[in-house]
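Only one structure is covered here, and it is reproduced in the block below.
Only one protein chain is missing from this complex, and each of the others stays in its spot.
On to subunit A.
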């Protein structure tokens, strides 16, 4: 794909503005308003070489916000640079990222690994950070290094922290009932049967918001067909209408009777409470579950095991979305911006973040892990041991595919166990063709 715009960006931006000012109908006017705001909202670019840079952050909740601030403060103290911060609500950054990157973005931007990063890199909207990786490369595992690459093999992403997805359960409940961590899918299914017999809902499950079920889909897909197939399917290099995808849903069908039947009316927090309240035996969710568990005793009682092996690659792949930073296109020659992301890619930078927000795990190998909880340690080990790190369906696939196609399709599957892979393929063909 072309890494340069066919036309000067400034000119095309003017065109966009005049067009967007008039964009379509009530709904599109709604869409255009934040776009226009994004055009005029950002601060002026810091002059290159003036030991100044800027950071656009979508981490606006109080805890992560203070954590990013701590990171930036640590960099300022170390380098004496000035850093302008622009903190915006996460949805504002994510929903308007295309217009933001094309208008007046900050030099460094909080972002996510996966297709979500590779797509904009391929469109030439991000600056490569290969020179930064020369300094920080030794800090990261193979899986994380791969997750930071664009389609052209250059690096476009500096990781900050990640959090694994896996089965969370209460140690005390499992000890009391004598359950054991299953290694294979068959063992897992017999555990589910046992839990059901014991009057538990074997697997807490919540999908009112549509996205949590993608975690289950991703894992069954990777365990059935492997990590590369997951990537290719997400990028629509593989067809949805094939036996391999049907196998995924067949395997899921074996699991469906053991997942909470009330999933479609519950949020992930409600699912978490079902598990922490010992109504359910376990819960496939991300490490962010810890944020919802306020009771220290219960938190200490939580444990984690990876999704059991099904057909291929054992448990080599782990779903562990990585959050980090990208450089906007125009920061390509800003040395301070690059120094800053290089600092963010070291243990010292990431520790400054983790000191304020402990629900995630630093990705750098030289980060200080002594303050990790038991649970975090286990999660970090699982990630370090993984050969492949997937980013969750909505980060690995076209966002419209995840949002408009997969949510209704998976909710329909959860409802009655039927899925029409032909329809999914037809939609995928149309949507990916528009990109």
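Everything that follows uses one rule, which is that contacts are C-beta pairs under 8 Å (C-beta built on N, C-alpha and C of every residue); 3 or more make two chains touch, one makes a residue touch a chain; residues count from 1.
Note that in this section contacts and distances are computed from a predicted model.
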Look at the options "ABC transporter permease", "Pyruvate dehydrogenase E1 component subunit beta", "Cytochrome c peroxidase" or "Thioredoxin domain-containing protein" and return the one that UniProt uses as the protein name of the missing chain.
"ABC transporter permease"
For the chain left off this view, which of A:235, A:262 or A:312 is in contact with it?
A:262
Check each of A:257, A:314, A:347 or A:408 against the chain that is not shown and name the one that touches it.
A:408
Full-complex contact with the absent chain, from A:65, A:135, A:208 or A:365:
A:208
Write the list of subunit A residues that the hidden chain touches.
5-7, 12, 15-16, 19, 21-31, 91, 94-95, 98-99, 102, 123, 125, 208-210, 262-266, 394, 399-400, 402-404, 407-409, 411-412, 415, 420, 423, 426-427, 430-431, 433-435
